[in-house]
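Every protein chain except one is present and positioned as in the full complex.
Chain IDs A and B follow the sequence of writing; residue 1 opens each chain.
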Amino acid sequence: MRDAWAEVWLLARRKPLGAVSAMIILGLVVVAVLAPVLAPRDPYLFNLNERGLPIRMQAPTTTFPFGTDPLGRDVLSRIIYGARISLIVGLASVLIGTLLGTVLGLVSGYWEGGLDQIIQRGVDTTMAIPGIVLALAVMSILGQSLTNIILVIALVIAPGTSRVVRGTVLAVKQHTFIDAAQALGASPWRIVARHVLPNVFAPILVIATVWLGNAIVIEAALSFLGLGTPPPTPTWGAMLSGEGRRNLETAPYLAIFPGVAISIVVLAFNMLGDALRDLLDPRLRSR
Amino acid sequence: MRTYVVRRALNGLLVLWLVSIVIFSLVRILPGDAVIMQLDQAAAPTPEILSRARQELGLERPFLAQYRTWITGAVHGDLGRSLITRRPVMNELLKRINLTSHLAVMSIVVAMLIALPIGVLSAVKQDTASDYIARFFAVLGLSLPDFWLATVVITFLAIWVQWIPPIGFAPLWEDPARCLGQLLIPALIIGARLAAVSMRMTRSSLLEVLRQDYIRTARAKGTREQAVIVRHALKNAFIPVVTVIGQQFSVLLGGTVIVEFIFLQPGVGSLMLDAVLLRDYTLIQGAVLFFATVIVVTNLFVDLSYAWLDPRIRYR
Partner (left out) sequence: MKTVLSSLTGTIALITFAWYPSAAAAQEKSATPGDAPGFAYAAPAFIKELDSRYPAQPPVPPSPPRYGGVLHFPATVRAFDPTAGYRPELALVWDTLTEWEATWYFPEVQRTPMIRKTLATSWEMVNPSTWIFKLRQGVKFHNRPPVNGREMTAEDVKYSYELLKDKAQYSTRAALVKTIHVVDRYTVKFELSMPDPKFYLNVVDSLSPVIVPREAVEAPGGLAENPIGTGAFMLKEFAPGEGALLVRNPNYYLKDQDGRQLPYVDAVRLFFTKDPATDTALFRARQLDVSRISTLDVLYALMKTVPDMQLYRVPSFGWGDYGVSMALDKAPYSDVRVRQALSMAINREIVAEVINRGDAALYGPFPWALAGYTKRTDYTYANLGPNYEYSPKKAKELLAAAGYPSGFDMELEWAEFQGWTFNEFVQLVARFFGDVGIRVKLKQLETSTWIAKAAGVQPFPHTLAAFSPIGAGPSFMDWVYLRYHSSFPRTINREGITDPKLDDLLTTWRLDPGEKRPAIQRAIWDHLRKNVYRITTIVPPHYRITQAYVHAGANPYCWFPGYCSYEAKTAWMTEKAPSRKFEKFAQ
């Protein structure tokens, strides 16, 4: 156990940026999980003044550290709960997308032949259709909800991932130990699990960490276009692109806080991805 | 080599055909149609009026007949008429592509001017303070959503300077001063993000090249470090960067929607967005088909250049 910690410490020393970003992400997860405990108020509650009217767009004060939004809701609480949604969107879409992409890439690369052709043409077709058209089409057909946003982002991630995976599989297949394993009668699943997957794991991890950040930005972009998570769910993207943008001059704090939150989290994911890429690249390790 | 080219080309055509079928069907699955989507809030049409309007637009003909008319036209370069403006799709598309290409090229130029020097610096001075600072700001550039930056820029430009980029596109060859004035700020915003991506790519690619044996040889021979970098390393380092740019170009073609939206520069991205929202079938189909053609052709070129550079690939 001590060895494992020592190893982690060494890694952290080598990649300080990566270590910091890992801490930030850990903090994000903690905030997301402990949201009900950490948030000072109910994020859906309209806070009323003594006349019974909502305290609209109040600048940050001690009562409302991050101010209130146009409906009188506490921005700090909404940011904290927003961490949950952003994390869910990021994790779910990346998980589904990379899983789908990996399966397609594995099947395509390992068995080649007709199946490979069909899958690859499907991937090509999907990648040839502009992302915005796909996103709009899916949202129009299925309706606007958090699940469908996750689906849309996953659909954007999957084709690219499948190509990377397929390429890696093809490269790995060239190594003689695959032939040897096949000659020895090992089943395809075993070969895939023992030899192919470990090599594929590294690039996918790097892709996944970067896409985690991108997913959050895409959700904000969809909110901008009016296709984001429907209210009253607090997401950073909706807060930024909705009331943040609408009131940029009169109440800039509505945009600053979600904007900073998004930037920090995306930054952290990107740096983590960088660090992982450096660490996991076998050629660099020997430096 | 020739069989390889032919095979790739045939694949490309197949993909284009598949795209045409997919997009043709996809738009018709979307709820609503152009007639309904154009209704004003004051309109109060009867079902007969709506049906007649649909007939006029050719929307009540059988599916296959509609497809056949469209695809035969498309193959000859006639993409039909927009269901909303009643003007030829091809003209509209070309105008938008003109603007988007201008914007894309300018963004790439901006990005290169920023990314290349900083990327090289960062690689050469790896793991020093300047490297960390450069990488940090590069990632920062990636993290700020560009549409948000665009809103901030346009709002505060108007407040502080009472000026915003002029509206109304004029191509570079017609009116260079105006074109630059109009597109510079959006290009900076889009280019900033692209610069971040390219800078990281430049850095990692140069680092990789610098580790190669022939660089070690050059150093051992006593060549000055600067000559090593410039003469030997940079050329090879730029190959993957060029690839990334190529990929980013097609992203730029469709991905600048929101910046276009905010600065009122109507490019291909906002064309597709509007067309989908209004269910303008012919326009969506035409734009998507064009876009797909660009991607397929680009991929073809990239594949061919790889095959030319690396003979092993040809014989797969």
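Following the convention adopted for this analysis, a contact is a pair of C-beta atoms (placed from the backbone, for glycine too) under 8 Å apart; a residue touches a chain by one contact, two chains touch by 3 or more.
Predicted model only: the values in this text are computed from it and were never measured.
Asks: With the full complex in mind, choose from B:Pro62, B:Gly77, B:Gly168 or B:Gly222 the residue touching the hidden chain.
Replies: If we include the chain that is not displayed, B:Gly168 is the one touching it.
Asks: Considering the complete complex, identify which of B:Met201, B:Leu271 or B:Ala292 is in touch with the unshown chain.
Replies: B:Leu271
Asks: Just the residue numbers, please: which parts of chain A touch the chain that's not shown?
Replies: Output for chain A: 46, 51-54, 56-60, 70-72, 139-140, 143-144, 226, 230-232, 242, 245-253, 255-256, 260.
Asks: Even though one chain is hidden, which residues of chain B still touch it in the full complex?
Replies: Residues touching the hidden chain, for chain B, are 31-32, 35-47, 49-50, 52-53, 84-87, 92, 95-96, 110, 114, 137-138, 140-141, 144, 149, 151-159, 162-164, 166-170, 175, 178, 188-189, 191-192, 195-196, 261-264, 266, 270-271, 274, 277-279.
Going forward, only the chains that are shown with their structure count from here on.
Asks: Quick check: in the complex, which residue numbers of chain B touch chain A?
Replies: 11, 14-16, 18-19, 22-23, 26-27, 29-31, 132, 135-136, 139-140, 142-145, 147-148, 151-152, 155, 159, 200, 204, 211, 253-255, 257-258, 269, 272-273, 276-277, 284, 287-288, 291-292, 295-296, 299
Asks: Give the list of chain A residues in touch with chain B in this complex.
Replies: It is residues 17, 121, 124-125, 127-133, 136-137, 140-141, 213, 217, 220-221, 224-225, 240-241, 245, 248-249, 255, 259, 262-264, 266-267, 270-271, 274, 277, 283, 287 of chain A that touch chain B.
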